[in-house]
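Only one protein chain is missing from this complex, and each of the others stays in its spot.
By letter and in written order, the chains are A and B; residue numbering begins at 1 in each of them.
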Amino acid sequence: MKELIKSLRYTFLALLASLLVGAIIIVVTDIDALKSGDFGKAFSTVFTAYKSLFQGSFWGLRSISNTITGTTPLLLSGLAVSVAFKAGLFNIGATGQMLAGGMTALWVGFTMTGPGWLQVPLAVIAGAIGGALYGGIAGVLKARTGAHEVITTIMLNSIASFLVLWLLKTTTFQREGRPDPISKLVVDEARLPRLFGFLDGRSDLVAHAGFFVALLATFAYWYLLKRTTLGFELRATGLNSDAAKYAGMKSKSLTVVAMLLAGGFAGMAGATEVLGTYGYASTSLAGNIGFDAIAVALLGQSSPIGTLVAAVLFGALQAGGRSMQANTDVPVDLIIVLRALIVMFVAAPLLVKAMFRVKSQVTSQGQTFRGWGG
Amino acid sequence: MISAEQKKRARNVGYGYLGLAVITLVIFSRRPGDAGFRLTEGGFSLTLPAQQFAYIFGIVFVGLGAAQLWRGLGKVSNIVLALATAMFVMSFLSWATSGESFSLVGMLQDTVSRSVPITLGALAGILCERSGVINIAIEGMLLAGAFMGAVGASLTNLWFGTIIAILTGMLLAWVLAVFSIKYRVDQVIVGFAINFFALGITSFLSFRVLVPNPDYNSLVPVMPISVPLLSKIPFIGQILFVQTIFVYFSFAAVALLTWAMYRTRWGLRTRAAGEYPKAAGTLGVDVIRLRYRNLLIAGAVAGIGGAWWPIGTVGRFDQNITGGRGFIALAAVIFGRWHPVGAFSGAIVFAFAEAVRLKIGNFDTGIPSEFLLMAPYLVTLVVVAGFVGASRAPKAAGQPYDEQ
Partner (left out) sequence: MKLELRGITKKFPGVIANDSVNLSISTGEVLALVGENGAGKSTLMNVLYGLYKADEGEILVDGTAVNFHSPADAIKAGIGMVHQHFMLVPVFSVAENVVLGSEPTKRFGALDIERARKQVREVSDRYNLNLDPDAIVEDLPVGVRQRVEIVKVLLRDAKIVVFDEPTAVLTPSEIVEFFSIVRTLTDAGKGVVFITHKLKEALTIADRINVLRRGKVVGDADPKTASESHIAEMMVGRPVQLTVNKATASPKQVVLDVKDLSIIDPDGRLIVENVSFNVRAGEIVGVAGVQGNGQTELVEAISGLRRTSQGSLTLDGKDITEASPRQRHTLGMGHVPEDRQRQGLVTGMTITENLVLTRYHDSEFCNGFKMKWSKAKEKAKELVQSYDIRTSDPDQMASTLSGGNQQKVIVARELSRDIRLVLAAQPTRGIDVGSIEYIHEQIVKERDSGTAILIVSTELDEVMALSDRILVMYRGKVVADLDPKKASHMDVGLYMAGSRPENAVGVNS
């Protein structure tokens, strides 16, 4: 609980600071206003933009539904980065792992027949396994050859996206009668149920049960870290791999396990997108989520609660950003800027403290990365 | 004495040769026909029988693999490895083009041109990491440099645009420096935040400013310059010396940095700051200032690398135009073992892969084009897995410097 409040407080302050900088950016990039000197208009743009940003994320059922939809993959892929950080690994490969998971879940989702209560969990688990195996490649390469995961996961992302492009053009995956790389539809039984499905005629409320999958995964992550021997081993390896080896922990196996877990979380992100949000797969399935996932994990300091808070915040920003773009002439890309600023402000507690004169000590989160050697 | 690790490495190289042999004998020998390579713009061309080539090279690889596994190739192993790679590439090209022909000289010229941003990005990485700061933000610096270079050059002229790009790279480098050196924030976090920021702000601005004002994003890029005499050398001259000023700058930068890093006072201090900063600090070297200065230089170099897109080639900025080249540059740094020449060769390899894929991605080879497209990444994966174990990163890279 204490952790949650602390996490919320710092996130909030960082959000405030970055909205401030964002406002400045909106004003100084209003070329028309700059030319005409009409700053009143520029400031009113900021006001409308932020108003629709907020309304688009929390105001009304539809906004909340959009926030939930946006949060789900961010939370799962954020966990994929967090669990790797905890074990001292920097997983840039959430994108590739998500693609692998998404494609596996998709395949199960359109080939299998049977009752829905069985199909949905099986497809999600298949996604987790697909992602885990793909994430495991980087783990095995690191353990066997020492190849740095920063490089291998970047390469694996590109490889995955070409693989998906190819797969989506094969007869197994491509939708009949379509020339472009787009997949068959997941059968209805295997779709994740919509959260607001009970409301008749509200097809715009797309939030689906994938959110509960993500919450469950967050709980599992917490349990793993705090309660299990494996979690203890992962944390020890991440904090001091020499001491972990000394204590008889098998650091190479732990590297592989950590990457399997990371891939599993990211794979579930792919699965929930395919089985919940879209119902099919396309090349834009994972988008830029690997980067967003890193931001979520950094902001959440890799803790289960922190990752949850960060994912909800980023999900809300994403939902709000779209409505901001629709209602004003401020592009949705402002959201990426805001995210970067939030991460920066949270990473530099001294700066936020100076800005808001907060009197409290911030615990250092340690280093995520200890050079190229280890 | 040979340790278990060294034996393992030698064995892996041996298996590598056998792997090349299998690929050459099984895949590259499939397509009979001659491959035509135009060696000059004029039309002098080389014709290679693809199948025979594959068989010969395949057998050579088997021999090399056997020799390596049996007793190791000793001192010449690196040279042999380089030759084998060249042979493999040759065989691959013959296979892919068999029955057709294309301009080899054009492709290699394209390779050299495309290597510019990767080389300069990698040099920026080396400058930072050799002085003890990990630079994940190369991508962001390239992207921001490209954007500001495009706007600056469109509004004024090419020179001024390049200077603006340099200043932009330096600004981001300064942010990296302040946060990682002064506030001691985790260098990877700052680097990533800079990448997010650069991606976000350039996309944002390109929609908000460039789209409604197209004249902010329209310029005529620089033309290639033929170096007198040198460009007349057959084959080589066309590839190396009919290029834009960006290419010549990157050649010069590689040479200058190599000299400076290993032959000057600055280089000695920089390497000391990256290996064991306290040793320099206790002798009165101001490590903090040194790191600040080197980061700023790195930012400037990356800024020029970014300016290559609008000013050196396409004449405009597009959203996310760098497309991950900054990360490829990072891979080149590791591939080149933190040495400018090594990183340059890494950059050439990646640029070559890019040029190949653009050139022969259209040929019908019987293998889905996606697999050809992913080949460079697969190769990097294999190379990094095979090489990085032997590389030696600057020891202090990633560690904030504590003056005490």
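Operating definition for what follows: contacts are C-beta pairs under 8 Å (C-beta built on N, C-alpha and C of every residue); 3 or more make two chains touch, one makes a residue touch a chain.
Because the structure is a prediction, the values reported are computed rather than measured.
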item: Contact residue for the chain not shown (choose from A:174, A:240, A:283 or A:327); value: A:240
item: Where the unshown chain meets chain A, residue by residue; value: 227-232, 235-236, 239-240, 242-250, 366
item: Touching residues (missing chain, whole complex) on chain B; value: 1-6, 263-269, 271-272, 275-276, 278-286, 403-404
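Keep in mind that, in the parts below, only the chains that are shown with their structure count from here on.
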item: Rounded Å distance between chain A and chain B, as computed from the means of their C-alpha atoms; value: 30
item: Contact set on chain B toward chain A in their complex; value: 12, 134, 136, 179, 183, 185-190, 192-197, 199-201, 203-205, 207-209, 212-213, 324, 327, 330-331, 334, 368, 370-371, 373-374, 377-378, 380-381, 384-386, 388-389, 391, 393-399
item: Partner chain B, residues of chain A touching it in the complex; value: 25, 29, 31, 90, 141, 144-148, 150-152, 154-156, 158-159, 162-163, 165-166, 169, 291, 294-295, 298, 329-331, 333-341, 343-344, 347-348, 350-351, 365, 367-373
